[in-house]
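For subunit A:
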Amino acid sequence: MTPLLEMKNLRKDFGGLRAVDNVSLQVPEGAIIGLIGPNGSGKSTLINLIAGSTDLSSGQVLFASQDISDLPADEVFKLGIARGYQEPALYFKMTVLDNLLLPVKDQRGERPWYAPWRRSWQHEEAAHAEAAVQVLEQVQLLHHYDTLASDLSGGQMKLLEIARCLMGKPQLLLLDEPTAGVAPKLAYEIFQQIARLRDDFGITLLIVEHRLEILFDFADYVYVMHLGKLLAQGAVDEIANDAIVREVYFGD
Partner candidate 1 sequence: MTRRIVYVLLIVAMTTMLGATATAQDDMEIYVLGVALPFTGSFGTFGQDFERGIDLAVAQMNGELEAAGSAIRFETASADTEQTPEGAARALQTIVQTTGAQVVVGPLTTSEVLGAKQFADENGVIIVAMASSGPAASIPGDNIFRVIYPPDTFSSKAFASIALERGHQNMVVLYVDDPFGNGMNEQFIKNYQASGGGEVASFGYAPQSTELSAEAAAVSAALAGFGEDAGFFCVCFPGAAEAFVQVSQIDPILTSVQWLGNEAMTSDEMLADPGHAQTLANADFVTVSQSADSTPLTPIFHADFVAMFDKEPGIFTNYAFDAANIAMLTMLAAGNDGAAVKSMLPFISNHYIGTAVQAFLDENGDQAIASYGIRQVAEDGSGFVLIGSYDGNTDTITYK
Partner candidate 2 sequence: MGDNLPPALLTTSLVNTIQIGSLYALMALGITLTFSVMKLPNFAHAEYATAGAYAALIVSLSGVLNPLVIMIAAFVVGALSALISHLAVFKPLERRDVSFYTLILASFAVGLIIRYILFTMADYFNLFDLRIAIPLRVLFREGTLILSNLFAWVVPTSLVLVFILTLLLNRSPLGREMRALANNVNLARVIGIPVERVKNYTWLLVGGLAGVAGALWGLQTAVHPLMGWGAIISVFAAAILGGLSSFSGTILGAYVVAFSENTVILFLNVNYGVDLAYKPAIPFIIIIVVLLFRPQGLTKLIRRAGDLGR
């Protein structure tokens, strides 16, 4: 079976720096794939390459057998690839609910000839809000729906980001360190919820993560990057016991 997402020989140069060097990687449908590696090894750059936020130097990205290498970010999003950021990217001065309603496609109330007449779009808006409420329930943020995003905790911001991704009903979710700056207990909960997304909704996940102990509990398969190159790959227990990985990663 062809994988949902496939990267072939990706390369990205920032001037003289080769941030991603000939990386090939596969994400099968319904899997949770981990991507690990020391700081600066090129993980975020790789996510950016897939999401269309950064242009490739060379190589190819296939999503459901379609070449998306040169698509801009919004096109990639439309195809069903949503992403979260290492630094949460939210509209901080808007409420949680507004953040979720923003990505809804083809809203009636975004047309200027309807927008001033509340009646013409409030039913539709209510339906979208309903969907947002369900998503918020999934990530357990419902009681915060009217909170300004800037008033959320770091973990909640990450969850809100994931929730926003879900509003677009994505097939594939790219998450860049979803537990960075999150309290350990909440970090584990976040992963539990992520796993539920896969189990309940069949969403495929590619997760960059620093907290290996948590990641290893949930991931099906792990890729290891070092200095832009793919250093190793394998099932969780193989990677956890790989001597080279231990060396570059843990320095022992």
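Things to note:
Basically, contacts are C-beta pairs under 8 Å (C-beta built on N, C-alpha and C of every residue); 3 or more make two chains touch, one makes a residue touch a chain; residues count from 1.
How were these picked? Simply put, all candidates are chains of the complex that A comes from, given by their letters.
Please read all numbers here as calculations on a predicted model, not as lab measurements.
Listed candidates 1 or 2 all sit in this complex, but the one touching subunit A is 2. Listed in rising order, the residues of subunit A touching candidate 2 in the complex are 51, 53, 72-74, 77-78, 83, 89-91, 93-94, 98, 101-105, 107-112, 115-116, 118, 121, 125, 164, 168.
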